[in-house]
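The complex appears here without one of its protein chains, the remainder shown in place.
So that you can tell them apart, the chains are marked A and B in the order they are listed, and the count of residues begins at 1 in each.
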């Protein structure tokens, strides 16, 4: 990329303070800015960097008061963070887009392939699989028989989609993620061995879902494991069979959701959280990192800890927990004092 | 699939109440049943669905008392759950079985390949590797030099088996699982850097083991990391070097077992559990989800929490923990009262 301050100001509808011909070729955080980079200032906490950064151009909010000498060229915009995100999007789009079918790849003659797709080398597309328009199937991806990948979705290298699973439009799935492996279902036999319950359902991922790397989403025993529209998953997450995750729910890294649990919409599930099986979580629920939840939660609850409690109660209990050794000592002292009081009476 | 009630009754040795010519083409949970599906009722909790389900046929236990009007055809069997599982197995077997060697795949001329195998495109089989009869090696699987995969085992897409590891008969390993990567062994040097201890052992997985997706089982430093017959692993589990997991032991998602720990047979290890290294866990031990275990456990123990305690003790402590803020307040009040009592004396 190579942009002048003038071009950036035009694109972001901003006003330039400084040199309109200043050139940037890369982007940076304001605290790591180097000559030739573009940065932004949105959080007032970082104001000091505005006067010291080596970044050549900095985007700031229109209503921000400049209180020092500037080394850099500044562009004033309505919302520096949004303007910067738009520029990041523009920058990301400048990466040449993958197109065409690389060889060797394996496309079953009974698969249906849409228009303008990218299919990387060593990708495998099974019998009856359906690939939409503008889909990007990176190298070493596996798409099982009768699976369906809808328009504009990106599957990064090494994603595995088992047979019969459906991935919606405009999804992004990162490397190493496995969609549709068997759910964990066994029946113990009288001799203590386990008999496998065949897992004959599938996984349905709706539109606009993003899933990180090395995630596992198991297929349903019967019916479907469902990830609703707009949900966002970080890395190394486990989703058990017949789970349902609601719209726009965010799940942070290394969290796990056990079988048949239903999570509502607009929830935030923190890192390393565990949700037990067959639990119902409402909408707008927030679950703090490393929590363990084995009960239903109502709309709007915020919980924390393992086992999880209402967050404000948990925080109070955590504070007292720290002073347990002092409490225990005090209790022993009081015991003695009471004994002595009793003697005196 | 397409079955009539009559055929299902014959197969399950059941008796029909309703239309013997009723047809089903899919299976469903009773609460999600649609016209044309087969469901079952085993848990009395779900009885109400028997009278409202849209499923066309429902399997029920012979001794179940019907207390309402039926819309569906019912088949009475000895054990509805077992009968349904048998039907699921039948259904699963109807999926056409993969056979033959797809191209391009890489089979080292020094590898030995059994009869009736499936080897998918982009699978890699190294020098001296041995593949048994009826083995299914899905696309993009890697089998290292001198590794051995015994009869009837299924390796799903992208499984990696390092050199010299042995996988028994009738095993199932899901996508992305890595068998036999180096154990985590280093010696700190005087300059604070680490010297790698070569990991020259292997992994041995016995017969009838199922392992979920994106699991990691490390090879032994010397000797073998061993997963005994009939053990069942969920997804994203970590098994360290020189670990041994006993027969029919079940390990739930995201649990981790550190190096040299030995787990007995018929154990249940919950989700996100951590077992420290060099620990010995007896037989029939149950470890609750998210527990942390750093001590040996005897046969039959049930533990919970991090650090893990006997489950009944842990549950009592957890209950008191919730009321810590009240306890702390009460303690402060008692302190005051005692002070006043002392003054009065």
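What we mean here is this: a contact is a pair of C-beta atoms (placed from the backbone, for glycine too) under 8 Å apart; a residue touches a chain by one contact, two chains touch by 3 or more.
A quick note: this is a predicted structure, and the numbers were derived from the prediction, not measured.
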item: From A:7, A:66 or A:88, residue that would touch the chain that is not displayed; value: A:88
item: Residue touching the undisplayed chain, where the options are B:84, B:118, B:138 or B:162; value: B:162
item: Sole contact to the chain not displayed, among A:129, A:143 or A:236; value: A:236
item: Options A:18, A:36, A:114 or A:271, residue touching the unrepresented chain; value: A:271
item: Chain A residues that touch the omitted chain in the full complex; value: 27-29, 32, 81-82, 85, 88-89, 91-92, 95, 102, 104, 120-122, 138-140, 156-158, 172, 174-176, 208, 210, 212-214, 230, 232, 234-236, 247-248, 250, 252-254, 265-266, 271-272, 289-290, 306, 318, 321-322, 324-325, 327-328, 331, 334-335, 338, 341-342, 345
item: Residues from chain B at the interface with the omitted partner, ascending; value: 104, 106, 122, 124, 140, 142, 144, 158, 160, 162-163, 176, 178, 181-182, 184, 186-187, 192-198, 200, 214, 216, 218, 221-223, 236, 238, 240, 254, 256, 258, 272, 274, 276, 292, 294, 306-307, 309, 313, 316-317, 319-321, 323, 327, 330-331, 334, 337-338, 341, 344-345
